[in-house]
Structure formats: structure tokens, C-alpha cells
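A short worksheet on the structure shown next.
All protein chains of the complex are present and in place, except for one that has been dropped.
And now, subunit A:
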Amino acid sequence: MRTTTANDCFEALGSAISFARMLQFGESMFPIGGFSFSCALESAVQKGVVTDASTLRAFTLTAVEQAARGDGIAVIAAHRAASAGDVDALIHIDGEVYARKLSDEARLMSVRMGKRFTEMGAQVIGAPLLRKWLECIDASVVMGCYPVALGMNFAIQNLTAQQAFVVLQYGTASTILSAALRLMKISHVETQRILFDLSGLTEAAYESAARAHLSSMASYAPLAEILAAIHTKAHVRLFMS
């Protein structure tokens, strides 16, 4: 069992700058391609699993819970490893995340967004660790999964592990909800209500993830995984997942 370490929540940077940077690297406009994925919502709508605001909320909650139990633990572990400058630990975490991505499209999404996030970070922030990580990705030493890229980037910017975790959770929910606007009959007010509601769960989810060891990464969302499998077989697709 791991306890929350001091710099996980420590506001090292001036809070206004910290918030601005967190918004920049966490918002859906950040060009890493998150908008092209629906996390199986496209299949869920086609198959009648998600039909209205209530089922959309439940589907998004499932995705957010799964992220907290899996990738969220890796984000925090990567933040700790990057804070310590431990590249071997980052390589190990990346391997563990990739080995748990059992759907083709989830792997594609994690690897693609991870590489773009690292590239953007290397070019915008210009830190040596990010450039080294990019070399590792290009040389196929690592797969470069998104949770590792996110945790590492935030550690380098002196943003906290908690902030990185919030970006992961918020990004998971907002990816699905913005896809919902294009896939089903739902209003902006309804999706914003869901997002507002689910953000209220982030604090407890972070506390739980910060205590967990990397080997505790777990999941249980078989219906969402079947929907992802259906998506890979679909002939007509608006989204990449």
C-alpha cells in the first residue's frame, strides 16, 4: 500500500500559472486527436445500449471509473517516476499500461495520443526528459502510452499528480460527451450537466488511485469491451473507437 507523497498535491508553481497550464494541456482543443475517438459510444448508440441522457451518464460513468482503476494509477506512478527522473521505471509503467490495453482501438488511442502529447510537450516545453522519451518511442523501446506521457509532462511542468489525474478523468468524460453531441439526440445542457456531476467524483477516485500500487490496475466493464469489439468490425464509422 502506498500513501500519497508530499509533491502529489503540492502547489509548486504559482496557482494562476498552474491552472492556466493545466487548462492548456488538459482541454479538448489540445491537438492530440482526442476528438476522433468515442470510446465505443458509437457502437453503444448504434446497438441501442445508450439511448438517452440517463444511459449516456451511466456509460460515461463506467468509462470514468475504469480510467480511475487503471490508467489513473499509471498516471500517478508515471508522475512519481518522472519527478524522480527514473526512466527505467517509466519504461516499466508504459509496458504495464500497454499490456492491459486488450482492445485494438483502446491501444491505438493510447499510443497515438501518448505520442502526440509527448511531441507537443517536447516542442512547447522543450524538456530533456520529453525529448529522450520521444526518442524511446521512435526507437520502439517503449509504446508511449497516454497515461505515462501525461504523468511525465505534468511532473516536468511542476504540476501535481492530482492535476494530471483530473485531466485524465475529465478528458475521458469530455471525449465521450462531445462524441455524444454528434452521435445522438442530446443537448449541450444535458452533456454539461453530466460532466459537472461526474467531476464531483474525482476527489475520491484520486485518493483511491494514489494509494494503489501499479499491479492493482484492474477493470470490469465487459459490455463496454464488447461494444469496442463491435466497433472494430463496423463497416461505417464516424469515430476511430
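As a convention for this text, a contact is a pair of C-beta atoms (placed from the backbone, for glycine too) under 8 Å apart; a residue touches a chain by one contact, two chains touch by 3 or more; residues count from 1.
Here, contacts and distances are computed from a predicted model.
Novice: Could you check which of "Ribonucleoside-diphosphate reductase subunit beta", "ABC transporter permease", "Cytochrome b" or "Urease accessory protein UreD" matches the UniProt name for the chain that's left out?
Specialist: "Urease accessory protein UreD"
Novice: Which is it among A:Ser103, A:Thr118, A:Thr175 or A:Thr202 that touches the chain not included here?
Specialist: In the full complex, the listed residue that touches the missing chain is A:Ser103.
Novice: Among A:Ser18, A:Thr55 or A:Ser178, which residue is in touch with the absent chain?
Specialist: Final answer for the missing-chain contact: A:Thr55.
Novice: If the hidden chain were put back, which of A:Ser36, A:Asn158, A:Ser199 or A:Ser219 would touch it?
Specialist: Spelled out, the listed residue whose C-beta touches the missing chain is A:Ser219.
Novice: Which parts of subunit A are in contact with the chain that was left out?
Specialist: Touching the missing chain: residues 1, 43-44, 47-50, 55, 58-59, 61-63, 65, 69, 95-96, 98-104, 107, 212-213, 216-230, 232-233.
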